[in-house]
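Comments concern the structure below.
Missing here is one protein chain; the remaining ones are kept as they sit in the complex.
Up next is chain A:
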């Protein structure tokens, strides 16, 4: 868009909107934009629109047949999909809310005057730096129902641990917990930044007025750290909705289909060579994420303005 407007401005052909033309006049010649536009077009625009088209076809590397919305119909008939959708939402909500709550609590702790604060902050952040696949494989070993460290420790205190990843009713939540462990560091970091940016005067004033610690948390920290909360909610919700790597490393959607999320359903279709079907799945995922995040973002940031 920028390129077109810049070109129009450069050639001075548009007779309407002269004021706008003047304002938009760029200090650079229009060919200057060409490389970036080319890269953007080839790497982002073309594939995006191509994928919309190919989601309506049944294709292989060499040919494709237009089949209308059959892929979408098939995808919604995919038995794993309906459960996959629910799993995705459960996973996103669980990880997102736990990250907000735990992240905020950790941030309050790590902004208070405690010993070794810098060290503790880096310890909390450390899991974020480790490769997701590595974390997944490690926890798969730890969560082994027979020989894993977690269940052996539980057995030592006389508790029979569940099959974390092999019991259909726990598998998804177990993965979500690992995701929280891995991701809470980032949430904490954002909250720390939010809390630190609150001017100290408010706390001093509250103290003079005799406010308790709880009161200053709920009346000062919580409302004034709202931008941080919004960021964490949005980031972790998007992350949760499109989560794939950790789930794939730990359960591959199993046992059976009990921890399948949309992304892993799509991946399996691609793996099986159903390219059209998986393209359709990606279009659906795109729409779902947009449909959830856009209104949420709009809602959260409007609240922020009202404050």
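Definition applied: a contact is a pair of C-beta atoms (placed from the backbone, for glycine too) under 8 Å apart; a residue touches a chain by one contact, two chains touch by 3 or more; residues count from 1.
In this text, contacts and distances are computed from a predicted model.
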* Asked: The complex has one chain missing from view, so what does its UniProt entry call it, picking from "Pyruvate dehydrogenase E1 component subunit alpha", "MoaD/ThiS family protein", "Carbohydrate ABC transporter substrate-binding protein, CUT1 family" or "Tungstate transport system permease protein"?
  -> "Carbohydrate ABC transporter substrate-binding protein, CUT1 family"
* **Touching residue (missing chain; options A:113, A:214 or A:271)** => A:271
* Asked: Where the complex has a chain not shown, which of A:165, A:266 or A:284 is the residue touching it?
  -> A:165
* **Touching residues (missing chain, whole complex) on chain A** => 57-58, 60-67, 74, 77, 79-80, 144-146, 163, 165-168, 252-258, 268, 271-274, 276-277
